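Only one protein chain is missing from this complex, and each of the others stays in its spot.
To keep things simple, chains are lettered A, B and C as they appear, and every chain counts its residues starting from 1.
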Amino acid sequence: MAAEEKLYRVALREALAEEMERDDSVYLVGEDIGKFGGAYRVTEGLLDRFGPTRVVDAPIAEEAIVGSAIGSAMLGLRPVVELMTINFSLVAYDQIVNNAAKIRYMFGGEAKVPMVIRMPGGAGHQLSAQHSHSLEVLYGLIPGLLVVAPTTPADAKGMLKSAIRTDNPVMFLESMSLYNVRGMVPDGDYTTPIGKAAIRRPGTDISIVGVSRMAVLAHEAAKQLEEEDIDVEVIDLRSIRPIDWPPIVESVRRTSRCLVVEEGWATYGVTAEIAAGVQERCFDYLDAPIRRLGGAQVPMPYSLPLEKASIPTSEDIKKLAREVVGRKPLDG
Amino acid sequence: MAAEEKLYRVALREALAEEMERDDSVYLVGEDIGKFGGAYRVTEGLLDRFGPTRVVDAPIAEEAIVGSAIGSAMLGLRPVVELMTINFSLVAYDQIVNNAAKIRYMFGGEAKVPMVIRMPGGAGHQLSAQHSHSLEVLYGLIPGLLVVAPTTPADAKGMLKSAIRTDNPVMFLESMSLYNVRGMVPDGDYTTPIGKAAIRRPGTDISIVGVSRMAVLAHEAAKQLEEEDIDVEVIDLRSIRPIDWPPIVESVRRTSRCLVVEEGWATYGVTAEIAAGVQERCFDYLDAPIRRLGGAQVPMPYSLPLEKASIPTSEDIKKLAREVVGRKPLDG
Amino acid sequence: SATTVGLHNREQQMVTPVKPPAPPVPSVPASITAKKLELTKGNRDFLLGIHRLMQLIRRFEERTQEQYTKAKIGGYCHLNIGEEAAVVGGILPLKLSDYIYTSYREHGHAIARGVDPRAVMAELFGKETGTSHGRGGSMHMYDAKLRFMGGYGIVGGHLPLAAGAAWAVKYKKEKDVVSCLFGDGATNIGAFHESLNYAKVFDLPVLWYCVNNRYGMGTPVEAASAVADIYKKACAYDMESIQVDGMNVREVLLRTSEVVEKVRADSQPRFIEALCYRFKGHSVVDPDKYRSPEDKEKFRKADPIVAFEHELETSGLADEEYFKAVRQAIDAEVQDIIKFADESPDPKVEDLYKYVYAAEWEERPELRGNPL
Partner (left out) sequence: SATTVGLHNREQQMVTPVKPPAPPVPSVPASITAKKLELTKGNRDFLLGIHRLMQLIRRFEERTQEQYTKAKIGGYCHLNIGEEAAVVGGILPLKLSDYIYTSYREHGHAIARGVDPRAVMAELFGKETGTSHGRGGSMHMYDAKLRFMGGYGIVGGHLPLAAGAAWAVKYKKEKDVVSCLFGDGATNIGAFHESLNYAKVFDLPVLWYCVNNRYGMGTPVEAASAVADIYKKACAYDMESIQVDGMNVREVLLRTSEVVEKVRADSQPRFIEALCYRFKGHSVVDPDKYRSPEDKEKFRKADPIVAFEHELETSGLADEEYFKAVRQAIDAEVQDIIKFADESPDPKVEDLYKYVYAAEWEERPELRGNPL
């Protein structure tokens, strides 16, 4: 298939525009997504193209933004909400958990809530404590939600289309640090399924599962570890809920070693579930404990050196991967 | 030490009253905790005893309740907030995560937030989807918070006193289903430390770690399993953040088998962290994968039979414990 | 009893003589005018229909309380007793094409809307035949056909949804009104503010309908709200707002009707406060010790059903014998309703995971979590 190199943010924009063209019931709502062009410029130009009924600049009122999107979805529209960052989703957390995720079930299947909430997360921009969150687990925990975290422009576009088209509420977790990443994006209309992990690199010595941007870092680390003769299989989790266990399990059974990496706090983080689930499913195959890497367990500090010390790097991944690979198996 | 049998709710009430007597800066705030007596009658009688300045009936405005408590704590008071149930804490989630937990750090240690947020969680009362949540993990995840879940009247009293006395924000997770539980409560002033798990029953065949009410159920299950010659060690997690690893690790290294149980959703739940952490720390000692048990991954249904099918029972615990114990070790 | 089934087409119906047993919701004239509410012979059937609906709600709720005591019903359970005029008067003026969002105190709301009372009771019993197939219970009734968009349990949490429904109506260039019912206590929470502002900023056709029953649990309005006259809060949104006597069903009907049609005409949100009184405790298990007997007695004297009966009697439209017959008929009807609920089947346990997700994700095993 023909493809072209594009920015992650542009791939997202294309998905939005194409879905809006395709389906009149799709509209966008968020703070400063129109005239301002979007805090991270994902929606730039869409107001001019689709007008203020379909690209809605909302007041700073996340409960109303998310809640009204839910209400409109119950009436058959397909809202795509942009929350400026994941940090502000906490104000709307009740709406997401108690309404978006539950309406279908608590009304016995009589209603549905086809909507997407897009928002960037992550740290690394000196935004300090209140504005540097990963928090995927807050949404991964909730039955009724689908939760994805694409890491490539191609996935960003394809998964956003899938998210818009499904009849379920989807939390679409972008990463501030990925908006400027380039990658090949297939031409034309395509979707990338929700619920599927991606093997980014095959390998035989260790399986590294990366969450969101950490999948990208894990890939970098893997390339460098090659020089040390460590052959890493890199799995991009992509789908936080549901978790795509089969490729992870197949991989770990093959490599017998596993490391899981996330940018946020690992204690009670996404990596906890992956590690717990892998040991359940691969117990007899493991030659070393599954290790986890996450951000420092602090509210994110502003100071650049402190912030740097708080976010996992590919060096950290390499170090831990070496440890896991170096660990003698039980019968070794 | 002399002791007396008391209800869990009464033990809590005593802790509140005694701490209010001891320290003028302690006050209570919440919805209907005064005239109404508290939705679960924990604060009954305290308004008469301490007056409306120290037992504050607040409007239905959880952000204001929690946020104002934080503000008052910054000025040296020691608020004890009652949120009617954990479900309503979602509306105040931003206040808890972005203010209570972060204020000290983001202001470089210049401020502190000595406060307690008490709230009951759990299911089993046909309260359906929006009112049946466990969600310990939402708070366990957050650096800056201490999070406890006492299961006995003695712990309820002693840990509440510790929570009120520490200079840190404490999420104090009660359980609707435990309010009417009786247990011996020591006389006089005592505290039970935060951050410590409790071995409820020693055993040699399997370690079961229970979260909140599931520690009680695990204990019941253990007694019954005795008849099947399965000797269970029961660990009551008690402290969600921090996790008290040493006794858990010591136990699992001894029994070589581990089961973790929570009432809420296990995927991305508290049990994920415990299982992940145990396999990291006890890898060479394990004879079977660590298993987890949690509630059904559904918004809680109202229907009694459906609800029953959604909440772990001691039968479920027994069944899984048998499986874990029955599982042949690697070299078996 | 087939006659208790909700009327989905009541607008098309002619005004016919109402004899008990009758459909629970009276045939509503195309528009409710002062003339239509005059205590005249010509209006008799409609007026008696309203009375009957109020009585049905009252009796339904009384029996609900009793069934709760018998453990046929569980969970939180909030009754509309005392609020019948506010409820019926607030809901009947809506067209069937209009939408309703409401709170957990909603049995009467559903019945007034025409939702089959058997389905309401069955939901309370947690049965598959319930409005939400037993998944929702007392707080979460739903009827898509009647655009009864649900009862919600988080105070204030449904107000943003109502704004969004109105957004959708406008988006689709339709002329429906979204009515959002909530309590006095709900006006103190953030979502209230955000929603009203949102509705005004985007000219959304919402009727914000506050049932001020003077208490949020044990807290009187004036202890929780800086402004005791709730309707005045609309000033912060530059929104037309009125207070109506929520004990007087004819007043509520008339004024709500006027407001609904204004909203429809200009797609501007408006606010109504219906002042009434919660006769029972907050929920069926509330011992209600925080209100003085005098206070309760005072309001009991203004019982909206008694007051309406008095009007009907004084104007010669009905007499005590008629009321007695209605009560008896309703007794029997509610008995049937309970029987229906009681005899209905529970949801199947194997359907536990049904409805968590829609469409291609429905009941997918990977969404059941750890398949232990």
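Throughout what follows, a residue touches a chain if its C-beta (ideal position, glycine included) is under 8 Å from a C-beta of that chain, and two chains touch if they have at least 3 such contacts.
What you see is a predicted model; the values in this text were computed from it and never measured.
Undergrad: Taking the complete complex into account, which shown chains does the hidden chain touch?
TA: Looking at the entire complex, the absent chain's contacts are A, B, C.
Undergrad: Of A:Glu19, A:Glu63 or A:Glu273, which residue touches the hidden chain?
TA: The one listed residue touching the chain not shown is A:Glu63.
Undergrad: Among B:Leu46, B:Ala198, B:Ile243 or B:Val325, which residue is in touch with the absent chain?
TA: Counting the whole complex, the residue in contact with the absent chain is B:Ile243.
Undergrad: Where the complex has a chain not shown, which of C:Lys36, C:His78, C:Lys127 or C:Lys200 is the residue touching it?
TA: Here the residue in touch with the unshown chain is C:Lys200.
Undergrad: In the complete complex, which positions of chain C touch the hidden chain?
TA: Counting over the whole complex, chain C touches the hidden chain at residues 188-194, 196-197, 200-201, 223-227, 232-239.
Undergrad: Please give every residue of chain A in contact with the chain that is not shown.
TA: 31-32, 35-37, 39, 57-63, 87-88, 90-91, 125-131, 265-267, 291-294, 296-299, 301-306, 309-310, 320
Undergrad: Even though one chain is hidden, which residues of chain B still touch it in the full complex?
TA: Touch with the absent chain occurs at residues 27, 53, 56, 58-59, 61, 63-77, 79, 94-95, 98-99, 103-112, 114, 143-144, 146, 166-168, 195, 241-245, 277, 280.
Everything below uses one rule, namely that only the chains that are shown with their structure count from here on.
Undergrad: Look at all chain centres (mean of CA atoms) and spot the one farthest from the centre of chain B.
TA: If we average the C-alpha coordinates per chain, C ends up farthest from chain B.
Undergrad: Can you work out the whole-Å distance between the CA centroids of chain A and chain B?
TA: A distance of 30 Å separates the two centres.
Undergrad: Provide the C-alpha centroid distance between chain A and chain C, rounded to the nearest whole angstrom.
TA: 41
Undergrad: Specify, in ascending order, the residues of chain A that touch 2 or more different other chains.
TA: In chain A, the residues touching two or more other chains are 94, 98, 105-106, 143-144, 241, 243, 277, 280.
Undergrad: Tell me, which residues of chain C touch at least two other chains?
TA: Answer for chain C, listing residues that touch two or more other chains: 132, 134-136, 140, 152-154, 157, 190-191, 356, 367, 369-370.
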